[in-house]
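The complex appears here without one of its protein chains, the remainder shown in place.
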Amino acid sequence: MIVLCRTDATPAQRDRILAAVRGLGVEPHVREQDGRFVVESASTSDAARCDLERLAGVERVFAGEPGAHLATSDHRATRTKVRVGDVVFGGPETVVIAGPCAIEGRDVLLEIARAVKAAGASVLRGGAFKPRTSPYAFRGLGEEGLRFLAEAREETGLPVVTEVMDPRDVPLVERHADMLQIGSRSMHNFALLAEVGRTRKPVLLKRGMSATIDEVLTSAEYLLSGGNEQVVLCERGIRTFETSYRHTLDVTAVPALQARSHLPVCVDPSHASGRRAFIAPLTRAAVAVGADAVMVDVHVRPDEARCDGKQAILPEEFAALVRDIGALDEVLRRTASARSPETVP
Amino acid sequence: MIVLCRTDATPAQRDRILAAVRGLGVEPHVREQDGRFVVESASTSDAARCDLERLAGVERVFAGEPGAHLATSDHRATRTKVRVGDVVFGGPETVVIAGPCAIEGRDVLLEIARAVKAAGASVLRGGAFKPRTSPYAFRGLGEEGLRFLAEAREETGLPVVTEVMDPRDVPLVERHADMLQIGSRSMHNFALLAEVGRTRKPVLLKRGMSATIDEVLTSAEYLLSGGNEQVVLCERGIRTFETSYRHTLDVTAVPALQARSHLPVCVDPSHASGRRAFIAPLTRAAVAVGADAVMVDVHVRPDEARCDGKQAILPEEFAALVRDIGALDEVLRRTASARSPETVP
Amino acid sequence: MIVLCRTDATPAQRDRILAAVRGLGVEPHVREQDGRFVVESASTSDAARCDLERLAGVERVFAGEPGAHLATSDHRATRTKVRVGDVVFGGPETVVIAGPCAIEGRDVLLEIARAVKAAGASVLRGGAFKPRTSPYAFRGLGEEGLRFLAEAREETGLPVVTEVMDPRDVPLVERHADMLQIGSRSMHNFALLAEVGRTRKPVLLKRGMSATIDEVLTSAEYLLSGGNEQVVLCERGIRTFETSYRHTLDVTAVPALQARSHLPVCVDPSHASGRRAFIAPLTRAAVAVGADAVMVDVHVRPDEARCDGKQAILPEEFAALVRDIGALDEVLRRTASARSPETVP
Partner (left out) sequence: MIVLCRTDATPAQRDRILAAVRGLGVEPHVREQDGRFVVESASTSDAARCDLERLAGVERVFAGEPGAHLATSDHRATRTKVRVGDVVFGGPETVVIAGPCAIEGRDVLLEIARAVKAAGASVLRGGAFKPRTSPYAFRGLGEEGLRFLAEAREETGLPVVTEVMDPRDVPLVERHADMLQIGSRSMHNFALLAEVGRTRKPVLLKRGMSATIDEVLTSAEYLLSGGNEQVVLCERGIRTFETSYRHTLDVTAVPALQARSHLPVCVDPSHASGRRAFIAPLTRAAVAVGADAVMVDVHVRPDEARCDGKQAILPEEFAALVRDIGALDEVLRRTASARSPETVP
């Protein structure tokens, strides 16, 4: 059993909570976590648990393994809006994030940034630190890439999102980016989550390739319990038995996460399928299923891309896709349930 | 190596093909399958295989394990249109199939049939033979259910689709139904596929819950090689590690099947998610990703349904959904690639 | 809610049961299934369910979806022994089934049969009806193959097991075989299960490639509720994301099935891995984890095999493996928990 106290629980309330746990005949372990008093003990009866939950200073009691709390719709019934510059995730319009998978150089990044801006993107993406399964693959330009990204923001006015992989890089990436991305392979990197949770930058948290809906929420909880409430969740394809495409885009995750959580949900169809021909239909599916945002790989010369070129679409294809998204948004706004309502269902 | 001969290969051509295989130094096994001469042997060089493929009377040569041929876009580059009554699968409009999961009685079926007809469905679904994991679950009304279904067709004018599970039932179901459904659990029931392949009824072939794209096509091949070319493929959710919903709807399968095959593709969002709240968003996703048809469970009193009531939506919810589908169809018709083009890409 | 009555429930008991269900305010649906009276209704309270379970003539009450009953250790606490000729599945020794994947001809079958007999096999396997994903693959010799198999039994004295795929073939296969195999792809072929359940031949029921432990038991339940209690379950690899080997052998299924059920459990390492080099280590793992039987593909000339040759081992490799199995059996007999005890844990 885990008793999660409120951040404003007084010492007297904490003492009464501890006494109540001891009164159940179980010895509590106590810790301070992210400014929150946490009491852990062997499990007891349901009735005793309910009594504890009614004590002043108690936020939530978990019977067995603790799960998410702040990230859930139990905790907050109105939808969270995440603001990145002037862009709002969780509002009536689908936010479109676009750009190259990896930043490969100053000129090619600026060329792509101008193209996606012209086509109607709202946020620019681009990786300076790239997680790669083999140590011999291109791992990104690092700090130099971040400077190119900042320059692209200055020129286009688009806010930028970029991945941070190492807790030691958080201050550096925070300085250059408008939104920090936690990649799929880092969703269970708890040291990184804790560090990013201490910043006040908006976060794009990608689902691990074999993470359940519950695990996406407990990873978000690390960010929220650290004090960072500006979190957008992102479905990007899961690992299944199917080998005809890289990953299986799990569109059901969108309404499922929206029902369980108050946080906005983004979809990345590019990494999911890994195939250029499927990006447009999957993006349309993401919008139609109710995603609050989509993130699309765009490249001016995909065949020369140093990372994931096979999944990048051309600027002109992207422009057509942005028009589709707008038309779908219009249709969906007319249907009550198609878009995240103000309150969680 | 498998050499598939044309159905019109002459005895002289067959002899020359056999001689050519023997000339490669491998002993052929020969069989007659669905009126087609098939030559099997140990594998040989790529060059030898190419030579064989050029012989008169040869349809296709598979190097190792044989796969699909007639079902693929290699064999036919124009999209197949499947006609069920006046309804066309594979045309510019999304076909909407709706009805109860199981036929529970005459009156309730007629009530649902009228409701889905009024709401705009094109085809009525309803199961008389239900595959159930436990022998103690309700397994359907059998022949009586088929008669109710036929009556519902007479009254509403909607063509009807219903599942056949047992090769011995094919003549019976064929007599009552306009379209035969092969369920997920039967996708690898080769005796059933062979029997249904001998009929000339349109078929709705559902993907097995752990079947790959390749396997969907080889199962379709059993039907096509039997002479039945009226096949609609149906994605209905696959089995993954995620337990928040029954199955994971694999929307990528839609463009993937449309790229590999000339057959129309349907999506069943009801069986995929198993949850009423997700049916409408998933149906919209299916239409947006380019499905040629959708199949939705509808029930007038879902809480009283004897099978899968949790996934059925009400007639009024269904009516709103049909309006969404129409609006999405209109948007998508304006985008070149969003709908199955006349030819396979 | 499903109320399963005892097969010997009297009409008076049935009436009292029906009255009790109606007394809960829910309308029952009634059916007769495999000589058993089954009452189905909307779910009610736990308390009401417990009351029903105590009524005379009631065998079991399922709250929601019905599951397995006769196949579970709730129903029978002593381990079932399945006898095929003189061979006992579920006793102190690991039963070794061996032979070719498919029967390819009389002479090669007899050659293999003699070899596996000499090496120490207890049961001969060989497929006359082969489920193949493509219609163009070799599907077995059919009835001719069954006659060859019977001849091999006469000569070697080994009882024979062979697959039946079509409910219409059950009488034919029953006539020739000592044990009927239900293949992975047929685990959810309920028409076939019902037909085999009506025979009194021992059955080897293979787990579907994406079937859960629960589903293996409900499929077995179809056989047991039909009156056939001679069922051996068989783990043969499941479908996962891993592509380095054909399937992932799930050894945990062995103790899991033995804990949930009283039926013996076999393991097929050949179909699981699909690779010759892995057969011996996986067979040893199967024995060490406590399997009651193993089934191994053996071929005298694997490279000429018409089906799954890559997974067959040579007679001399098989002979060494049988010696390993014997040595492992001896070690494991000394450990109390390593072998199926007389009673289910």
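Note that the chains take the letters A, B and C in the order they are written out, and that residue 1 is the start of every chain.
One rule holds for everything that comes next: contacts are C-beta pairs under 8 Å (C-beta built on N, C-alpha and C of every residue); 3 or more make two chains touch, one makes a residue touch a chain.
Nothing here was measured: the structure is a model prediction, and the numbers come from that model.
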item	value
Sole contact to the chain not displayed, among B:Thr80, B:Thr240 or B:Ser270	B:Thr240
Residue, one of A:Tyr222, A:Tyr245, A:Phe278 or A:Phe318, that touches the chain absent here	A:Tyr222
On subunit B, residues whose C-beta touches the chain left out of the figure	210, 239-241, 243
Contact set of subunit A toward the excluded chain (per top definition)	2, 4, 29, 31, 33-34, 38, 40, 42, 62, 65-69, 131-139, 165-168, 185-186, 188-191, 194, 209-210, 214-215, 218-219, 221-222, 225, 239, 303-304, 306
Missing-partner contacts on subunit C, residue numbers	210, 212-214, 238, 240-245, 248-256, 259-260, 272-273, 277-278, 280-282, 284-290, 320, 324, 327-328, 331-332, 334-335, 337-338, 345
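Here is the rule we go by: only the chains that are shown with their structure count from here on.
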item	value
From subunit B, the most remote chain by mean C-alpha position	A
Distance between the centres, which are taken as Cα means, of subunit C and subunit B, whole angstrom	30
CA centroid of subunit A to CA centroid of subunit C, Å	45
Approximate Å spacing (C-alpha centroids) for the pair subunit A, subunit B	37
Subunit A, residues touching no fewer than two other chains	210, 240-241, 243
